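Sharing a structure here in structure tokens format.
In this view, the complex is presented without one of its protein chains, the others remaining in place.
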Amino acid sequence: MKKPNDVILQTVTTVISFIIILFSINLFFAGHYTPGGGFIGGLMTAAALVLLLLAYDVKTLNTILPFDYRMMTAAGLLIAVLTGAGALLFNQPFLTHAYDYFNLPLLGETSLHTAVLFDIGVYLVVIGVTMTIIQTIGESE
Amino acid sequence: MEILMSIVVGVLFTSAVYLILSKSLLRVIIGTALLSHGAHLLLLTMSGLKTGDAPVLLDGVTSYTDPLPQALVLTAIVISFGVTAFFLVLAYRAYQELGTDNMEEMKGNESND
Partner (left out) sequence: MINLPLLPILIPLLAAVILMFFPKRIKAQRFISLLAIGATIVASVVLAAEVKANGIQTVNLGSWPAPYGIPLVSDMLSVLLVLTSSILTFFVVWYAMIYMDEKYESFFFYIGVMFLLVGINGAFTTGDIFNLFVFFEVFLISSYLLIVLGGKKAQLRESIKYVLINVISSALFVTAVAYLYSVVGSLNMADISQRISELGNTGIVTVIAIFFLMVFGLKGAIVPLYFWLPGSYSAPPIPVLALFGALLTKVGVYSILRTYTLFFTQDTGYTHEILGVLALLSIVVGVIGAVAYREVKTIIIYNIVVAVGVILYGVAAMTPASLEGAVFYLLHDMVIKAALFLLVGIMIAIAGSSHLKDMGGMIRDYPRIGWTYFVAALALAGIPPLSGFIGKLLIVQGGFEAGDIVGPLLVLISSLLVLYSAMKIFMNGFWGTPKEYHGAKAKSANRLWVPAAALVLIAIFYGVGTEAIRPFITMAVEPLIDPAIYIEAVLKE
């Protein structure tokens, strides 16, 4: 098989995937009060990883990011479920969240919310599931 | 706007039914994707399309946008995303295993003949 000429794609990808991932993290935190959040952030991170996958191949991606995406899904689910179940300890209904305002160094007054933990779980699940699906189709070829 | 959206939903449903009734498995899957798009759009339309108001419900506020349909649609989209992905993988496996993507040739049931 002729080796495809994808120099441009590979060069651009190396630069752009970082920008996408950074933006996805920005989106993730923006979700606190404005549009964004774990789902869309995770999807965008997954998109960056898929771009890497397209430009290189499964093996290269595994060398760059040696994650087991199934474990990532499980870990994300565990975080999300435990955050929800944490309310049980205080005899509150499931999924009840707590938040308060704190004065943090550098950041000033910041609102900290347990929903962020839940969202981290969602973020990991979305990346994990998307990458598992892509890899399942990709590997068998 | 609601009228326009209703027509779009109708077109989506029609195309979906047409595609689902075709023989190629890939077309069937695209048909189910269109069908769920139609259903999601319907969900959004049926609860009223309103723009310009904030999605809050406070005492005394009479004009607000209902935030619920968007939450529902997002949930439904995520679910149909997952199911479509699964369906594609399944179809791909079936194509490899059975050597065909033609629904006509997938009719038989060996255990019952």
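Per-chain residue numbering starts at 1, and chain names A and B are given in the order in which the chains are listed.
The criterion applied here is as follows: a residue touches a chain if its C-beta (ideal position, glycine included) is under 8 Å from a C-beta of that chain, and two chains touch if they have at least 3 such contacts.
The structure presented is a predicted model; accordingly, all values stated were derived computationally and were not measured.
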| item | value |
| --- | --- |
| Residue ranges of chain B at the interface with the undisplayed chain | 20, 25, 28, 32, 35-36, 38-40, 42-43, 45-48, 68-69, 72, 75-76, 79-80, 82-84, 86-87, 90-91, 93-94, 97-98, 106, 109-112 |
| In chain A, positions touching the absent partner | 70-71, 73-74, 77-78, 81, 85, 87-88, 91-97 |
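Following the convention adopted for this analysis, only the chains that are shown with their structure count from here on.
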| item | value |
| --- | --- |
| Distance from chain B to chain A - Cα centre to Cα centre, in angstrom | 25 |
| Complex contact set, residues of chain B against chain A | 74, 78, 82, 85-86, 88-89, 92, 96 |
| Residue ranges of chain A in contact with chain B within the complex | 39, 129, 133, 136-137, 140 |
